[in-house]
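The complex appears here minus one protein chain, its other protein chains still in place.
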Amino acid sequence: MESVILDQLKRDRILDLLKEDKRIDGRALDEQRPLSIETGVIPKANGSARIKLGNTQVITGVKIQPDKPFPDLGDKGILICTAEILPLADPRVEPGPPTEEVIELARVVDRGIRETEMIDLRQLVLKEGKSVIGLFIDSSVIDSDGNLFDACSYASVTAILSCTVPKYELKDDVPVLVEGVTSKPPLKTIPVSVTMARIGNYIVVDPTSEEEACMDARITITTNSEGNICALQKGGSDGFTVDQLVRCSEIALSVGTKIRKRFEQLM
Amino acid sequence: MESVILDQLKRDRILDLLKEDKRIDGRALDEQRPLSIETGVIPKANGSARIKLGNTQVITGVKIQPDKPFPDLGDKGILICTAEILPLADPRVEPGPPTEEVIELARVVDRGIRETEMIDLRQLVLKEGKSVIGLFIDSSVIDSDGNLFDACSYASVTAILSCTVPKYELKDDVPVLVEGVTSKPPLKTIPVSVTMARIGNYIVVDPTSEEEACMDARITITTNSEGNICALQKGGSDGFTVDQLVRCSEIALSVGTKIRKRFEQLM
Amino acid sequence: MESVILDQLKRDRILDLLKEDKRIDGRALDEQRPLSIETGVIPKANGSARIKLGNTQVITGVKIQPDKPFPDLGDKGILICTAEILPLADPRVEPGPPTEEVIELARVVDRGIRETEMIDLRQLVLKEGKSVIGLFIDSSVIDSDGNLFDACSYASVTAILSCTVPKYELKDDVPVLVEGVTSKPPLKTIPVSVTMARIGNYIVVDPTSEEEACMDARITITTNSEGNICALQKGGSDGFTVDQLVRCSEIALSVGTKIRKRFEQLM
Amino acid sequence: MTQLMTEDGIRCDGRRVDELRDISLKVGVLKKANGSAYIEFGKNKIIAGVFGPRDVHPKHMANQDTGILRCRYHMSPFSVTERKNPAPSRREIEISKVIKEALQPAVILKDFPRTVIDVFVEVLQADGGSRCAALDAAAVALADAGIPMRDLVSACAAGKVADRIVLDVNNEEDQEGQADMPVALMPNVGKITLMQLDGILTPEEYKTCLHTAIGGCKRVYEIQRKALMEKYFQNGEQ
Amino acid sequence: MTQLMTEDGIRCDGRRVDELRDISLKVGVLKKANGSAYIEFGKNKIIAGVFGPRDVHPKHMANQDTGILRCRYHMSPFSVTERKNPAPSRREIEISKVIKEALQPAVILKDFPRTVIDVFVEVLQADGGSRCAALDAAAVALADAGIPMRDLVSACAAGKVADRIVLDVNNEEDQEGQADMPVALMPNVGKITLMQLDGILTPEEYKTCLHTAIGGCKRVYEIQRKALMEKYFQNGEQ
Partner (left out) sequence: MTQLMTEDGIRCDGRRVDELRDISLKVGVLKKANGSAYIEFGKNKIIAGVFGPRDVHPKHMANQDTGILRCRYHMSPFSVTERKNPAPSRREIEISKVIKEALQPAVILKDFPRTVIDVFVEVLQADGGSRCAALDAAAVALADAGIPMRDLVSACAAGKVADRIVLDVNNEEDQEGQADMPVALMPNVGKITLMQLDGILTPEEYKTCLHTAIGGCKRVYEIQRKALMEKYFQNGEQ
């Protein structure tokens, strides 16, 4: 808020480049930043991944442990995705309870995995209504340079793809770990989110924090392995035209297909 | 706090009128504002009411569901009255944890219903010490123009009078809803609270927020159908003489009788 | 923070005295302030003590009640020591959630009792993994003039020494109080903490709040009846040399021995 | 498991696929708020109140260059089947945020630097589509408060139920249907300012669903206009 | 179930109906507080400490025209039979408010604009009537702090037990009796500054109960005066 004039100058500069189909870091409008994926980075977790999307960096760990099912959802295992921006990731973040931005981030990541039905939660039941397997997928942003939605989503999805599910059996209704027996998680599809920013009339894929600071609006669209659209979240303080929304869905499908191939190599 | 001079002028004006036995809105000193009562306004609740007391407006919903009894109170159902001043009701209210004013409001409303033993909680037990019926009576102030105590109390009492209690039966110690069977709540008496403000040496019934801003002290007295006094709360930053307290109890009884007749028509 | 110059003058004065082996209140460097101990001050508690260490005053109550054991610690009773600085004890304390200073205070007191294994928690089990006896040892600082660590520790230890453990028996797996039967707590040793401040190159025992305001660093060393060192916490914004740390351990042992004799008279 | 649609395309509450639920909207229902509105949208019962422009507390949140908009979407404890804890849930905080961002393009905040406009929405009874209904009431309450606006904001969901794209998803359809897509539109400017999707759509269905929702928003807009007209031009004169 | 009264009108703790429990009150018991007092009132053991007039934090709570009074009534975890969570309960917050409002008429706050006087009360052991006992200690602690006051505040409850009006309700009578009415009095000014009632009284009993409580307040006042005299005029001289 302090440097309104500088922000305006930066926006002018970014818009001038966009008119020539260029971005401030040299990318094409529909080009993501380099994506690096490492899995197994937290051996004590059941699954884990470190994602670098340009300078944005996220670490996700998956913990799998027996739990009680939610009421009315006794025939399903538990899936909870969280996200946190660590204060070391960004000078603007302060320790404390989650802001509305972080709550939105976590819920969008969660829905992207939940609504696509990536994991067949019905296969994670030990005893219906009593005892199920819970997957806790916690993402920590450790370096924050824009597009935390995709970075956290990719880290969560790849941590799940790389995880092993320990075996539990009920003894006297108490879940007991069966040592040494694990399985792959029951997967149905691979969701891929693609986040785009609208700056003026231009749609840019995978915005940096510089681009986010001067964007008009934001959209995150998640597609599944079957080429369908399964989750969407518009954000930011302005809107989109219908044409832009259709264009965004096409970009999400085409960029998503490329990313999904990278993910499939992990399986 | 900003306009100390204006507050003082307003108080002088109100006191000048009181010397002539008049109030700023034309009422007699022991006259309540017009009271409108609508029940059944929230069909998804088991009981509900919307009260308008002058410009003060409150909506109360009753939710009835099985619960575990409190320790040492295993032979009684649960009754919990809450109250909240919604931020849309008053420019001075901010979202957040309840202030001491709101906590007092809720506890005074709760005690007015609890101490009069309006509801026979012993009839709301499914299995002693294990399983009981709970009544949650939540009041939301949506327009705040003084005397929230009576408005919330009247809304809570009429919501209870209008509620239907669903039937639950224990199956294997688990309470199960019996569809289509309901009953009236087990009532013993009808409590009516009457709140008065002392301004100078005058006692006025049902103060507006204007009158509350310049009152010296406040008192809420609840009476029951048998003409007894069953709950009382003094508030405000000054006191009452003994004579005033006796006079207040007489007003509470006479005004309460009129209000109770309106309530009885709802049964 | 307001009176930096005054603080500096006070420190100069204290240091000048220390050079002559004197303290501002006339004590020797390794001399504690007068210690008074009263037990049984809260008859409704199972044990209690009021400690005065100079002007510092602490009241501790012990509540003993059945509880569920911690997971993985099913063969042990529960011991929890807390500490609170009441806002009436100190003009700098404000009501609200505990500060990091208070959390450290409580945890150091707790560890001093836990790590010395003062109480044989294995003797407080009603049914392994299901039901145990819990000791809650809550300390309230009511007058705060420095060295809260030792004051809270002494009050906790003497409240434990003076407590009587009610007898519980399991009936249908529910713990039931056996009226009129009590026992002494199962004690193994008596821990005594000794807190020292470093001011310049001087080590002073039992600092007042005046001395704490200008100390460089702080150390609390707890010893047991067998003459061993069992818990230690360094605090403050500077450090100690190795020689100072060895000297501190010797002081803690010699001062601790004297204090322990006072405690033993309570048994 | 409810049957969500008959063979004749009649939905579980009797509507056709392109039919809105009953909507009633009333402007200026509160005395203390600067602007207010009450909407019944199907079984939703929602009240919105607006305060401002006014001073910002805490002050460090004020912006020297523009006014700010704050929103709070909150559900009453008695608004849902099982009594709801009155503390705001993560869901309510997220909805508060997307509602704020849906209203923001319509409100001319630059005119009121250093101030805040507060929009408070209370869901007294909840049904499917409560965030859209909340937005519809909030936009009208902003207008009622006399806040300068570029356009209204009109919101309505579409979705996929029993393999068909339907307008205005109700509670049962939301829970057992295939997709729910709430949308908010600035009807004169033609901008979508809120859009979410939960559920699975083919790219073709996505487009149909979006257009269906926009059609609903436009019909809601007429109801919003009429409600404002009723308050401000009751006697037919301008 | 305890028998609360014998046929001869003797209460469960041996008192007659118009008898106070033992009260001991000591002034100036703390070093750091500006004023303090310790009271034992039956089995109640309560300490009160006062700070101020002093600067207000946070600053926006200060009032340009008058000093403000803040009160905190808090119960120690070990003060009751079952260990109490140290976080303030809703009951403690309400009692803090009524205690503040009971003391406020007695304190001359206008003399100290922009400042706060903080009254902190800690219930070390709780019995029936703890709010009255807390008030009695707090009023004396305010005087001990040298705060200018119009009058002391003296508090005592009356109630209805076994169909009789009794003075100074104890814990068993509070829990199993028919009514409890705590009252605080400014004894020289003649104003009631705290009054609550839980339980059922006829209009006639209400009056009797009120007068009984006032009688108790006056006896407490003598104890408060004596305690202050003991501290300030120990040697009999003025």
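Per-chain numbering from 1; labels A, B, C, D and E assigned in written order.
Operating definition for what follows: contacts are C-beta pairs under 8 Å (C-beta built on N, C-alpha and C of every residue); 3 or more make two chains touch, one makes a residue touch a chain.
Just so it is clear, the model here is predicted, and its values are computed rather than measured.
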Q.
Can you say which of A:35, A:86, A:213 or A:266 touches the chain missing from this structure?
A. A:86
Q: Sort through C:9, C:28 or C:103 and give me the one touching the missing partner chain.
A: C:103
**Q.** Among A:63, A:167 or A:188, residue touching the chain not depicted
**A.** A:63
Q: Consider the whole complex, including the chain that is not shown, and state which of A:17, A:42 or A:187 touches that chain.
A: A:42
Q: Considering the whole complex rather than only what is displayed, give the residues of chain A touching the chain that is not shown.
A: 41-45, 48, 55, 57, 59-63, 65, 82, 84, 86-91, 94-95, 136, 138, 140, 142-145
Q. Where does chain C touch the missing chain, residue by residue?
A. 1, 4, 100-101, 103-104, 106-107, 111, 115-116, 219, 224, 227-242, 245-246, 249-250, 253
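Operating definition for what follows: only the chains that are shown with their structure count from here on.
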Q) In how few steps can one go from chain C to chain E if every step must land on a touching chain? A) 1
Q. Chains shared as neighbours by chain C and chain D?
A. none
Q. Greatest Cα-centroid separation from chain A: which chain?
A. E
Q) How many angstrom between the C-alpha centroids of chain E and chain D? A) 52
Q | Geometric centre distance via CA averages, chain E-chain A, whole Å | A | 58
Q. Between chain B and chain D, what is the separation of their C-alpha centroids in Å?
A. 32
Q) For chain C, what residues touch not just one other chain but two or more? A) none
Q: Mark out which residues of chain D touch at least two other chains, giving numbers and ranges.
A: 57
Q. Based on which chains are in contact, what kind of graph results: line, ring, star, complete or other?
A. line
Q: Check the chains against each other and report every pair that touches.
A: A-D, B-D, B-E, C-E
